[in-house]
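All protein chains but one are shown at their positions in the complex.
The block that comes next holds chain A.
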Amino acid sequence: MTAPEVTSAPSPEAETWAEREPGSIRSVLHGLRRHPLGVAGGLLLLLIIAFCFLGPLFHPTNQTDVDLLNAALPPGSGHPLGTDGNGFDVLGRLMSGGQVSLRIGLLAALFATTIGTVYGAVAGLAGGVVDGFMMRLVDVMLSIPFLFFVLILSARFHADALSLSLVIGGFSWLVSARLVRGEVLTLRVREFVLAAKLMGASRRRTILTHLIPNALGVIIVNITFQVADAVLVVAALGFLGFGLTYPTADWGSQLASGVTYISADYWWLIYPVGGCIVLTVLALNLLADALRDAVGRRADR
């Protein structure tokens, strides 16, 4: 009797099966269509992205040269949302600040999700002592107050967009790791994973080819939340005075700057940027909630 041919290539049947798995990206997008609020969130997010990245084409402004004599002007001709304390056009500042905030949010989320996904998948698949050790490490890191840690770092070091992304991402992967581990724990006992193992697929190949693709829905949902979280963290740091500094702008620093003029009633330095932060986080949360429900419904089936 000859041994069956061992191959790690998935069969067409396995592919179809994988597509139907609850966490797969296509199934999630399919489920998303049933959530009008989620679609609205997605559209709002697209609108905000367009505002930040395409807006400067239609409303070009000088965001590097301070204009003292035109500082803190109320909304009027030439400056639809007025100027800030340094004379920068607020509308243009919202766009450039939004670009930075979104970039940091996305970069931090990608960084966090990449680390968290790999970490969680390895822990979930390994199981046993390795899993226990890896998860306790996550627990320990989760017990460190993030804002406190970041404030200490920023007191000592000068933050730029990249370092801020890495620091935020470096702390945010913990949640991703837990989520992906949980997903892997359910996936690893599924037939197609067992089949792949029986056919001799290596652990690396099992993780990359079978587990992560099938957990992609969860991962995407998590990325969306991570972006929202990162945008809020950047805003919080900026608000506390430890965000990015001239000539770079971010929404948190803009809001902090605006709040210092509260007593002077310069409302245009607070409403617009506060609204941008809220709308962006709201859009991301609506989208993420819908994505999560879509993933959950498929899983329930």
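By definition in this document, a contact is a pair of C-beta atoms (placed from the backbone, for glycine too) under 8 Å apart; a residue touches a chain by one contact, two chains touch by 3 or more; residues count from 1.
By definition in this document, contacts and distances are computed from a predicted model.
For the omitted chain of this complex, the UniProt record lists the protein as "Solute-binding protein family 5 domain-containing protein", which is one of "Cytochrome c oxidase subunit 2", "Carbon monoxide dehydrogenase", "Fe-S cluster assembly protein SufB" or "Solute-binding protein family 5 domain-containing protein". Contact with the chain not shown here comes from a single listed residue; of A:163, A:186, A:209 or A:245, that residue is A:245. Considering A:71, A:137, A:161 or A:208, the position touching the chain not shown turns out to be A:71 (whole complex). Within the entire complex, the positions of chain A that touch the omitted partner chain are 64-66, 68-69, 71-74, 82, 84-87, 155, 158, 225, 228-229, 232, 241-242, 245-247, 255, 257, 259-268, 270-271, 274-275, 277-278, 281-282, 285-286, 288-289, 292.
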